[in-house]
Each structure stands twice: as C-alpha cells, then as structure tokens.
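For this depiction, one protein chain was excluded, whereas all remaining protein chains were kept in their positions.
The letters A, B and C name the chains in turn, as written, and every chain counts its residues from 1.
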Amino acid sequence: MIKFDEIKRAVLVSIWFMFLTFPIMVIRVNPVEHIVEWRWKNMVLVGIGSFLLSFVWNYLMKRKELGSKEAEAGEETIKISLFHRALNEKKIYLPALVIFGIFTISFPFIFSMYQTTIMVTALIYVMLGLGLNIVVGLAGLLDLGYVAFYAVGAYSYALLNYHFGLSFWIALPIGGALGAIFGILLGFPVLRLRGDYLAIVTLGFGEIIRIILENWNEFSFGPSGIANIPRPPLFGMDLSVHGSTTYIYYIMIVLCVFTIFVVNRLQDSRIGRAWIALREDEIACQAMGIDKARTKLTAFSLGATWAGMAGVMFAAKTTFVNPASFTLWESIIVLCIVVLGGMGSIIGVIAGALVLVLTPEYLRAFSEYRMLAFGTLLVVMMIFRPGGIIPNVRRTYKFESVKNADKS
Amino acid sequence: MLKLKNVQTFYGNIQALKSVTIEIAEGEIVTLIGANGAGKTTTLMAVCGVVPPRSGEISFMGDPITGMEPDKIVSLGICQVPEGRRIFPYLSVAENLDMGAFLRNDKMEIKKDIEYVFDLFPILAERRHQAGGTLSGGEQQMLAISRALMAKPRLLLLDEPSLGLAPLIIKKIFEIIGKINAENNTTIFLVEQNANLALKVAARGYVIENGRITLTDSSKNLLANEEVKKAYLGL
Amino acid sequence: MEPVLKVQNLGMNFGGLRALDDLDLDVCKDEIVALIGPNGAGKTTFFNCITGIYPPTDGDVFIFARDRDMPERINGLKPNKVTEKGLARTFQNIRLFPSMTVLENVMIGRHCRMHAGVLGAVLKGRSTVMEEKKAVEDSYTILEKMGLAQFVDEFAKNLPYGAQRRLEIARAMATEPFLLLLDEPAAGMNPNETQELDELIKQIRDKEGISILLIEHDMKLVMSLSDRIFVVDYGKKIAQGTPEGKKSRRAPRKR
Partner (left out) sequence: MDYFLELFLGGLTRGSIYALIALGYTMVYGIIELINFAHGEIYMIGAFTALIVISVLTLMGMNGIAMLVIAGVVAVMYSSAYGYTVEKIAYKPLRNAPRLSALISAIGMSLFLQNYVLLAQTSDFLPFPNLIPDFEFMEPYAHIIGSTEIVILITTAIVMILLTILIKFTRIGKAMRATSQDKTMAMLVGINVNRVISVTFIVGSATAAIGGVLIASHVGMINFYVGFIAGIKAFVAAVLGGIGSVPGAVLGSFVLGWTESFATGYVSSDYEDVFAFLFLVLILIFRPAGILGRSEKNKV
C-alpha cells in the first residue's frame, strides 16, 4: 500500500530535482555561435524519473534498515555464512573449482580473441587488485598512488627492452623488483603519516611519476610513449597475434593463481597477523614488539611488486606504453575494485575486478552512459552493500582445529 | 517524571539493553549501578536519543520521547554529563559553558547562570580562557557538570562522574551533586560503578546486569543487600 | 637485591610543560613496585618514557636483563625494541586488537620472539610450520595460566571487561618480559575482579619470576600487592616507602 505521505514526499523530491537539474538538463548553450537550446522534455523526464526513483529509494532504505534488524537478531549470520560455508564444504567447492578451472582453461577456445583480450585486461586488474589489497585491505594503508608502481613495471619492460633488448621473462621479475624498490622509496618518507595524509601523499607520488614520464623526453619519450614492445616469446617461436593473445592469457592465469597463492599464505602468516594488528591499533602493536616501520614497508613493497609485474604484463599485452595509461583514475579504479569487491577478501577482489572491468566493456552498447552508470553503481553499492560484493570473513585461528590436526 | 518501559537497544549485532524499565519521580536522585559493559551508558544514551531504542517506550513528563532527535530531547530539559566528560577540547572553558546554553536565548539569565557555576567551581572562573582540553581530569569533570547545568536541565543525567578521579576530588563532586539537587530541585539520574558512593547520595537505586535490571530498591536496602555487597561494594 | 630496572633523573618536557622532573626509581628482581599519585601527576607519562613511546628529555633508564651482567641504557629506543629487550606493558584504557581472537591477540605478543619472514610465509617450510605451531601452543599455555582458556576462539571485543584486562596482561606476558609494567590494571573492575587480579599478579611474580611495576588508584590493591611504593606528584617523586610505613603517613596531596 502506498501511503499519502510517501506520494507527497515523492512529489517534493521530483520538484526538487526538476529545479536542481533545470539549468544543466534543460538549457544547452553554445557560446561560440550564441545559440541557446531549450529542452523542456528533459525536465518532464527528470520529474517523472525522480518521482518513481523516490519510491525505489525509500523501499531499499527500509529494507536496509530491516536487514540490519535481522542481522541483530542473529539471522544474517546464517545468510552470510551460507556462501562461506560453501567455501569450506569440500563437496560443493571442489566440483565448483573444477568446473571453474575447465572454463578458465578453455576460455580462449570458446570465445573470440576480442573476448580473450578483454579477459586479459580483467586479469591484470585482478592482479593489481590483489596487490593493492595487501596494502589497503590487510595493512589498512590508504594508497591512492598505486598506479605509479604499475607504471614503473610497464616502463621498465619497455625501456629495458628498447635499450638492452631484454626479453619478457627477464623483465618480469625485474619489473616486480623495481616496483618493490619504488614501494620502499615511497614508503620511507610517508611512514609517519596516517589515513588521509597518507592518501594524498601517495596520490602525489603517483602524479609525480606520471608527469616525469610525460615530460622527460630523453628518458621516457614523453607523451608519445614507446611502441613496438615485443609480446612474450614462446620458445623462440613467433606467434601470431591470436596465438600470443592466448599465450598471454595463460601467463596471466598462472600469475593470478600464483598471486592468490602468495596472498593467501601471507594472510595466515606471522606477517599477515602483524598487518591486521597494525590496522587495529598501532601503539599497542609497537608495545608488543612489532616493528611498525618494517611491517608497513613490507606491505608497501609487496603490494608494489605485484603492480610492477602487472605493469610488465600490460606493456607486453598492448605492445605500447605511454603516460596516459597511468593516470590517477587507474589508481582510483583499482581502489574501487578492492573496496567494491570486499576489502581483505581474495574472492571479493577477484569478483570486484571482473565486475568493474567487464561491466564497462560490455556496456559499450550504451557507451555514453556507462561511466554515469559506473558512478551510480559505486554510490549505490556502498550504501546498500557496504561490505562489498563478497564481504571478507577473516579466517581466524581456531585453536581446536589446530589441536585436532595434531592428533590426526 | 522519566519513564522507561521495556526498552531494548542494539549495537550492531549485540543487544545492549534487554527490556529495561525504570521510573524516576521529580526531584529525586536515583542511581543505576552495575559492572562495566552492563548497559549503564547505553541506558543514558537511549534516554537522550543518541542510541534510539529498537523497541519499548521512553516518556518524559508524561509525553513520549521515543525516537525523538537528541536536540529535541535536550530542549525538553534533559541534559547529560557523559562518561569521560567529553569536553570540547579546543574551545575555551567559557565557550564550553556557552555551548551548554546552546538552546537558550535569554542572555541575561545565561550570564547569571555562568556566575552560578563559577560560584560552585571557582577554579573554572580562573581558567575561563584556557582551552578545555588542557584542564586536568577533575577540572574537566567540573566543567562537564557546569556545562550541563548551563542548559537549565529539569533532569540531569550523570554518567560515572567519579571515573578516573582521585578520592578527594570525587568527594567534592558528589557534594556538589547533592547541592545541585537540593538548591534547584533538579532531578538527578546518576550512573555509577562506584556503588558505595552512589548509594550514599541517592535515595533509590537500580542494579543492571548484562542489559537487564535485576534489582531495584531504596538505597538503604541495597546497601544492606548481600548480593550487592558482594558484587559491588567489595565487602 | 639485584635491580632489574633503574631510572635516574628522568625528565620530560612537553613544550613548556615539565611533565616529569628528576625522577628516580628502581625495581628489583621478584619485586612488585607501585607508582601512585593523583590524576595528571605524570605516572602514565613515566611509563611512556620508559617504554619508548616518548623519548625522555633527560635522565637515564637502565635495564639489567637476565642473561647479561652489564646494565643497558634504553632511553630513546623505539617501543618495539624496548619490548624485545624484555619490558612489556599494558595500557590504562585497554588497547586490545578488538577484531582478532583471543588466541591471535596473544600470538601478536609472540611476534617479536618469532622469525618467519615473507619468504617463510610463502614457502611455508618446515621451520615456519613448526614455529607457528609452537607459537599457538605457547600462547594457549599462557591463556590457561591466566584463566582465559575458555575464550580462546572468541573475538577480543566480545570478552567481559575483566577478562579483557587479563587478556592484555596475557598478551604482554607472551613477549617473555622480565619486567611487566601495568597501567591501572584494576581500573573499572568490581571488587570481586580486583580480588582475582590481586592473586593473579602475585602468581605472575612468584611462578613466572617476572618483576612488576604498576600504577594504581585502588589503595587496597596497592597495599596488598606491593613491596615498595613510590609517590609522585607534579612529575616529581614526593615520597617512597614500604606499605606498612605508608599507611601511617598522610594520604597523597589533595588538589
């Protein structure tokens, strides 16, 4: 039943939005030719649209409140853990994993090269997301300049190849190592900074790297970038474009599995515990004998290592790098992947990367509106599902399970 | 004057208050005692509307105030001195007092009341231009009480005024609490962990355990009660 | 009696404020020493100076570690280094890691006695696995001693208040200290819990051989526990003595 109050509210909302959008939606100006175009139709659309959306919004808000009520009554725990229980239930997750594995392996043969290329991009973002997840999700350090390390990786392959003819397989670890070194370089001065100060300094660092790449022509060839970067070779064979895309796809799969493996191990280790403790209380952490500086630097450099390797992959995939690929927006998108997917949750970050990279790609049909939709998605997700797509339920150390394992 | 009926509140997944019922008459000093985390502070925050109850009713002077915005509740004459004092650290003592009178417009009266609280706590007059954050714990407690008095409350809620203070200062603060009640007929609802002190100044008391009121009686009887003695008086 | 901690002429300035002034204090082996005084007297600042949270402006802090006969100066060391040397502390307002389990909290205390690095974590070799297993066992043993074993898998934030205070002590003990610094351990405890704490602290001293320096307002607890008492006010030491001698003298200065 829709109540009178709600209708009144919706009418007010719709009037407010008609007023709000009036100059920008209705009037279009062309100051060059002195033309002013009046689009009254838009006003009607905004009015009707906001009238209807007001109901949807109210309904969702009510459900959100109800949802949290249920959670408080202890029902939500069952709902959440259904998914996580599935993860722990061998009968369910093993077959799922097998099916998923077969699907991933056969992907390039089922779908077109175009699809494979998109998937490679998505996988690069999976890697970036998992790397940033170490910094933001585990250690709780807000890094807005993550793209800098991505750029370091990409340019190190491009430049090493250009000057010394280094091959992809040598450049990959070097890119990772250079990323780590830059991570430490950035980490040192910002160790004392907290929260948003850290965010802005890392942001600045990202911009500095980009601007230097753009302007230092002798070093980086400026805005025009470096072209003709070789794709990864396979035993000296020259692969066709199609073949090498498939090849890169498999390299990416292997790298992603490797990343997941490493991040997973790190999470459950002495260092992983220290990160989480550091996120919760720095002072108590130090009082417990944890070296704050070292622990933070480890997080920074590990995160940067993955960005560096992802950068090498990016250069190898596109065969061309220029500074325009490493803007602040890239950092923001990677951060969105981590938060939207579910901070600290590996599956969540993977899901986040796939959603955020693939959605805009497949929304190309509505290309004009896709960024608008993307922005809306971010806002709506954060309001109605703040934990992310797959919220992290941290595996805690269960003492009994350790004990039982001893006996068996 | 104040009535809580079957009030329940939640923080996230945890139920903080489980069906709390309390009644306070005008002019009384009533205390609520209990252990850390039993729900004392939550009860006060529920009355002030900061933690709105999920169910149950709260009424003040016969009118329901459940779910009202905190600022509306304050304007009715309910004022709280919260746990940990919560002085505005970068405002001066005078400005802090000014904030207490935020909802009032009677400049002359406000001036008089400032004189009154300076009379109660002369040390505050000395420090009127000092930033609130630089005061010592005891001075901050005095300032917090004064700030609440600046609102001319009909019902004053005090949350652990003795917390972290040296015994002599505690004694002084409790004397003043009695004085405020006697001089202005201000009703006082006192939450304390220091049951001994609280039951001496209050006429009646409630005991809260794990979000439930488990006992209510006159202070005299509570002081004599074996359970209370064992758990809260350390005898 | 051989000392484990010796503090000489310790001074601390915050801007123009002299928070600590020429403070001397020492703790001997197997001793429980109490530091008392009114609010704002500088007790917690004293703790912070010793444990490296603030570097003291002047004076010296010496420790006499078990396995070394030479005193060691620890002024200005980072807090984590101080902890490594064998001084562990708790906080006035409990600072646990709320969304880690009880066991994990104690395991964080083990951190500085463990060695596994990034590579160890990734490769998960034999030594890492063994170390991890040992850390779990050691932590559980400490929890048992502190009477917290039943909470082992609970989140720290869900523990009752008294248990949180004890967990903080357990976490500090996991760092294998020779001196434990307790900042108002009984604050906010009811008389029953305080009684239990009294026994617990004595046990830690007697069974573990850990010396204890504590700040406390609850005079009953101080009198029952401590071998010696130091009284500070305005950052200065104004008296020191043993509990019996203390009682006859007047209570600390009023404000």
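Definition applied: contacts are C-beta pairs under 8 Å (C-beta built on N, C-alpha and C of every residue); 3 or more make two chains touch, one makes a residue touch a chain.
All values derive from a computational prediction rather than experimental measurement.
> Of the residues listed, B:Gly34, B:Pro53 or B:Gly100, which one is in contact with the missing chain?
B:Gly100
> Which residue among A:Ile184, A:Ile208, A:Val257 or A:Ala324 touches the omitted chain?
Checking the options A:Ile184, A:Ile208, A:Val257 or A:Ala324, the one contacting the hidden chain is A:Ile208.
> In the whole complex, not just what's shown, which of B:Gln80, B:Asn194 or B:Ser219 touches the removed chain?
With B:Gln80, B:Asn194 or B:Ser219 as choices, the missing chain is touched by B:Gln80.
> For chain A, which residues lie in contact with the unshown chain of the complex?
16, 19-21, 23-25, 27-32, 34, 36, 42, 61, 64, 136, 142, 189-190, 192-197, 199-201, 203-205, 207-208, 211-212, 214-215, 282-283, 328, 332, 335-336, 339-340, 343, 368-369, 371-372, 374-379, 382-383, 386
> Please give every residue of chain B in contact with the chain that is not shown.
These residues of chain B touch the chain that is not shown: 48-50, 69-71, 74-75, 79-80, 82, 86, 88-91, 95, 98-100, 102-103, 147, 151.
Throughout what follows, only the chains that are shown with their structure count from here on.
> Sort the other chains by how far their Cα centres are from that of chain C and give me the top one.
Greatest centre separation from chain C goes to chain A.
> In whole angstrom, what separates the CA-based centres of chain B and chain C?
Measuring from centre to centre gives 33 Å for this pair.
> In chain B, what residues contact two or more other chains?
Residue numbers touching two or more other chains: 14.
> Applying the document's contact rule, which stretches of chain C touch chain A when the two form their complex?
Those in contact with chain A are residues 51-53, 78-80, 83-84, 88-89, 91, 95-101, 103-104, 107-109, 111-114, 116-118, 120-122, 124, 128, 131-133, 135-136, 140, 152-153, 155, 171-172, 175.
> Quick check: in the complex, which residue numbers of chain B touch chain C?
The touching residues are 14, 35-37, 136-138, 164-169, 193, 230-235.
> Once bound in the complex, which stretches of chain A touch chain C?
Counting only chain A, the residues touching chain C are 261-262, 265-266, 268-274, 276-277, 280-281, 283-292, 298, 302, 394, 396-400, 402, 406.
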